[in-house]
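Complex shown without one protein chain; remaining protein chains in place.
First chain written, first letter: the chains are A, B and C, and each begins at residue 1.
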Amino acid sequence: MNVFETTESEVRSYCRSWPVVFDRAVGAHMYDESGREYLDFFAGAGALNYGHNNPVLKQAVVDYMMADRVTHSLDMNTVAKREFLETFRDIALAPRDLDYKIMFPGPAGANAVEAALKLARKITGRQSVINFTNAFHGMTLGALSVTGNSMKRGGAGIPLVHATPMPYDNYLDGKVEDFLWFERLLGDSGSGLNEPAAVIVETVQGEGGINVARAEWLRGLADLCKRHGMLLIVDDVQMGCGRTGPFFSFEQAGIVPDIVCLSKSIGGMGMPLALTLLRPELDVWEPGEHNGTFRGINPAFVASTAALREYWTDDTLEKGTLAKGEQIGRVLDDLAEAHGLKAKGRGLARGLQFADGDTAGAVCRAAFERGLLMETAGPEGEVAKLMPPLTVTEDEVEQGLSVVTEAVHAVLGKEKNA
Amino acid sequence: MNVFETTESEVRSYCRSWPVVFDRAVGAHMYDESGREYLDFFAGAGALNYGHNNPVLKQAVVDYMMADRVTHSLDMNTVAKREFLETFRDIALAPRDLDYKIMFPGPAGANAVEAALKLARKITGRQSVINFTNAFHGMTLGALSVTGNSMKRGGAGIPLVHATPMPYDNYLDGKVEDFLWFERLLGDSGSGLNEPAAVIVETVQGEGGINVARAEWLRGLADLCKRHGMLLIVDDVQMGCGRTGPFFSFEQAGIVPDIVCLSKSIGGMGMPLALTLLRPELDVWEPGEHNGTFRGINPAFVASTAALREYWTDDTLEKGTLAKGEQIGRVLDDLAEAHGLKAKGRGLARGLQFADGDTAGAVCRAAFERGLLMETAGPEGEVAKLMPPLTVTEDEVEQGLSVVTEAVHAVLGKEKNA
Amino acid sequence: MNVFETTESEVRSYCRSWPVVFDRAVGAHMYDESGREYLDFFAGAGALNYGHNNPVLKQAVVDYMMADRVTHSLDMNTVAKREFLETFRDIALAPRDLDYKIMFPGPAGANAVEAALKLARKITGRQSVINFTNAFHGMTLGALSVTGNSMKRGGAGIPLVHATPMPYDNYLDGKVEDFLWFERLLGDSGSGLNEPAAVIVETVQGEGGINVARAEWLRGLADLCKRHGMLLIVDDVQMGCGRTGPFFSFEQAGIVPDIVCLSKSIGGMGMPLALTLLRPELDVWEPGEHNGTFRGINPAFVASTAALREYWTDDTLEKGTLAKGEQIGRVLDDLAEAHGLKAKGRGLARGLQFADGDTAGAVCRAAFERGLLMETAGPEGEVAKLMPPLTVTEDEVEQGLSVVTEAVHAVLGKEKNA
Partner (left out) sequence: MNVFETTESEVRSYCRSWPVVFDRAVGAHMYDESGREYLDFFAGAGALNYGHNNPVLKQAVVDYMMADRVTHSLDMNTVAKREFLETFRDIALAPRDLDYKIMFPGPAGANAVEAALKLARKITGRQSVINFTNAFHGMTLGALSVTGNSMKRGGAGIPLVHATPMPYDNYLDGKVEDFLWFERLLGDSGSGLNEPAAVIVETVQGEGGINVARAEWLRGLADLCKRHGMLLIVDDVQMGCGRTGPFFSFEQAGIVPDIVCLSKSIGGMGMPLALTLLRPELDVWEPGEHNGTFRGINPAFVASTAALREYWTDDTLEKGTLAKGEQIGRVLDDLAEAHGLKAKGRGLARGLQFADGDTAGAVCRAAFERGLLMETAGPEGEVAKLMPPLTVTEDEVEQGLSVVTEAVHAVLGKEKNA
């Protein structure tokens, strides 16, 4: 037994899918300690949109550290934080006509969600929140209460209340018009629905199985929120920072959420950083009413600033993401048609839905054996998820897709429908 | 208005006490962008026990990054994680006869607490938890529910339930024998106390105002837990990693908690890292039952490993901490006697309690004007808190204490009791 | 100001609709202190199915009391309770092939609901309960949490959690197939729905606006419960004891609930009595685990026994209820057609739904002016509710319907659609 087995808690999970010890990583590749190379279509669960050890980001961080500049500062002012704030404002917000205030809620996406929920409750004086079927928002108690997965919910050990699930886009297979049930409940003073403070939504559900909400559904939701005094919180932790093409995943729908949660790739190179963005009039926090130690990781500010400057001052990355997304989409469509599967996704968040979790797991294992890292998602793990770094090359995408195709064939045979 | 005022949320707070922009930092000193030097008796709220930009730790991290080794890995196996696990086991655990399993619950102390509470509830099948007056355990919903501060609790926007406060050591000024009330409630099937899954405690309450629990009180608590089937969780997020002298703050009392929460300085140089340590028989997690993106920040593993090897293979640091703690204690005792104040603390967690928060705040401002960073703690901010890096020199301590003395004199006059 | 205004709490409500002081009452009539007669289509909100001062019941109670027999006995054994148990078993249960155990949960319907919910949670180990839109189950905290009305819910002063509303039959106007949403949530481990202990349902929603569930919907619900291990609780407090024709309102659908709540008319002449009926295998209560002082009101046992013997040993009452129900239904259908309204109901639970609460209220006031007592129901009070005693005569029904017709004409004009 190695130290992972003897000493690390049984809660560990990814290491069970990929039973090797990784050592080096560059761009879209990881290497285990024996030197074997893996093409990474996992990308740190979406935290590595700019690739492993991106040289621009890495150099900025190393230079910063070697100059003995402040690394850890909570919410003190630092030069690095000022540069980040200015850069984020000028590159991420202003060009999109967004004037959000920026809150540093703690190091992780769950902190961004916790802060968003607190604020929505404080502002509205209501306690209830609407989440969606198959949502994933995090593991701390507030974030977990709006997460769908029953195994993870059960881990709380207390009843998770204050949240009511509504059907995500197309959850009922198009049999029901959008928001029929939700709106009926809101409009009926006898419905028994506690008046919601907010609605929290992902534009594409990553952990939920790469479920894509249509733009018109998101617009309908934004409109419903406005009409019923509910704040709209977009959890862009996994789909933000360009994963679906544009910097924010909600841009395509033309909506402006009241609150936005960002994390994962915002820290640039896998450094913990999270933001809760607020419409300025919602910034009613008392100083220190929400705090935490790891809100001023300056290397993350530096990497994030570098990434914004490198990738978001023109539309090269966005276009590349969309193009490579379509490249993947075409292959997945073919596989889906050939094998009676379902291809899903947008931008570089892609999925292939199998009949069950066992099949999807077998395909991912077959891919791993062929040198491709790819994980499952969905309530039963029935979706193989393809999320390469956005900086992946078309050739690397091509190679990855070949492996995916081989893996599917290995598990399902060459042509189910042939 | 600068970008902090225009663009960062009103929730920011430390920057209001220290209205400068910091840029560089080495050891026990920080420097603002104008080059002014500050002696740091704040130490990143306890996350910088080894000082700013500690050269040994920094070099290890930079070397690691420059070699393109894996930075971000969730709970995949990496070489850096293996080294950390082995080092922590061999240096932090084994010499103290501890055989804890190590769980990575997320990047921050609140994650360690959330995981501890979940696990205690899962194991016992009970929902209620006992916390102590003036406890601080974090801002996410689970951690906040066991935190005492009413302003921060109010921020939740929902009733925080499932936790019942008990009096911390000496809370009732010695008028009541230890655990009289707590034990009576536990032993009375009609008391109305929901049977607790766990008790969560800090051995020294940092944010609560540098309140020190006596060793016999902690032993009494551990014994009470054992007799009533409650798990004992020690939150060592701020007081662990040597802050009170020994690596774990509970060593002095000779107790072995069921679960230990570590964070802050465990990441070495202010890098987000948190551990939940579990007695092996408590490791009943399902794989993935608790997870999160930022559980594999390899630079933090590297810095942590370097710190363990540099500082915890002999007792030099521990002895220095105790000696410098006494050095501070002597001066605080004198100030306390002279001004009718209360000196508090253990190791290098020290405090001087004033009549009210205004006075303590004025003293901290006076210290800041004289180049010393020191913050307030306690429910009304009535305690000036001295927490220098453990690597501070005796001379630096001496300088700091001169400033503290001057600041007290500036606010209270030279000799209140003279 | 009279004593009601000076001394009774502002919470009083029915007396505001009918601002007179009632004194005498016989059968389907009430008389105010000036001697004015009112035809009663309210029937004590369903507690007077056998009419006011029913001579058979009244004589039984008076004889019992005059013989100095035990009136109040908690859950001690008494002769009167034995007779009630035997009679209820032999007349209400056995002929319907029901073998329920009988629990006395307290004096009112809300107690029957509280006990049912407790038991369902105890048996299943789950906390969550499914209720339906526009449900009414009572005002105590457990019963209120499964009640829909937002004003009444708001009165709790704490968030009411642990219950999730589902659409009642035809709530979405036939646009959605039955249980599509409910079953999807149950079958999806990622839906975020906490696994329900039970479903609580009224076969006809009285307070909710005389909404009638179809037999096939009820059967579908019973089947869904069975497939997902949820207990089916029928709240027959208002619709039981023959209100819809048969003794139990669920008989028509051919279902056998796991738990049944009875109250209101079970006490015979408006005496407080409530029953929670349990399938025998669910009777896992500890002695005294649920109790209360007013569980042994022997005059209620006596009246109830007399009523069972008088009215439920043949089908005269049931047939009369159905016939008089149809008599009402025909007139309401005509009114509905003429005025673009909606006629609703089954048996002698009937309603006429207006455009809004103001109109329905005006109609009820116009009826009151003409000597008919009739109240509103529904989330906005938009339904005029007709619930005469089951012992009302056809002539009295005819008179009442004339008043209703006049009242509608007075408010809406003679022929909206003419």
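In this text, contacts are C-beta pairs under 8 Å (C-beta built on N, C-alpha and C of every residue); 3 or more make two chains touch, one makes a residue touch a chain.
What you see is a predicted model; the values in this text were computed from it and never measured.
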Give the residue, chosen from C:Arg89, C:Lys342 or C:Arg370, that touches the chain omitted from the document. C:Arg89
Please give every residue of subunit A in contact with the chain that is not shown. 158-159
Residue ranges of subunit B at the interface with the undisplayed chain: 127-128, 131-135, 146-151, 153, 159-165, 167, 171-172, 175-177, 180-181, 184-185, 188-195, 208-209, 378-380
So which bits of subunit C touch the chain we can't see? 2-4, 7-16, 18-26, 30, 33, 44-48, 52-53, 58, 61-62, 65-79, 81-82, 85-86, 89, 101-104, 106-111, 114, 117-122, 125, 127, 138-143, 145, 151-152, 154-159, 162, 197, 263-264, 269-272, 276, 278, 283-294, 297
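Rule of thumb we're sticking to: only the chains that are shown with their structure count from here on.
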Equivalent-chain rotation between subunit B and subunit A, CA atoms, steps of 5 degrees: 180
What chain is most central when centres are computed from CA atoms? A
Most remote chain relative to subunit C, going by C-alpha centroids? B
Mean-CA-position distance for subunit C and subunit A (Å): 49
What is the distance in Å between the mean C-alpha positions of subunit A and subunit B? 31
Take the average of all CA coordinates in subunit B, do the same for subunit C, and state the distance between these two points in whole angstrom. 58
Among the residues of subunit B, pick out those that touch two or more other chains and give their numbers. 158-159
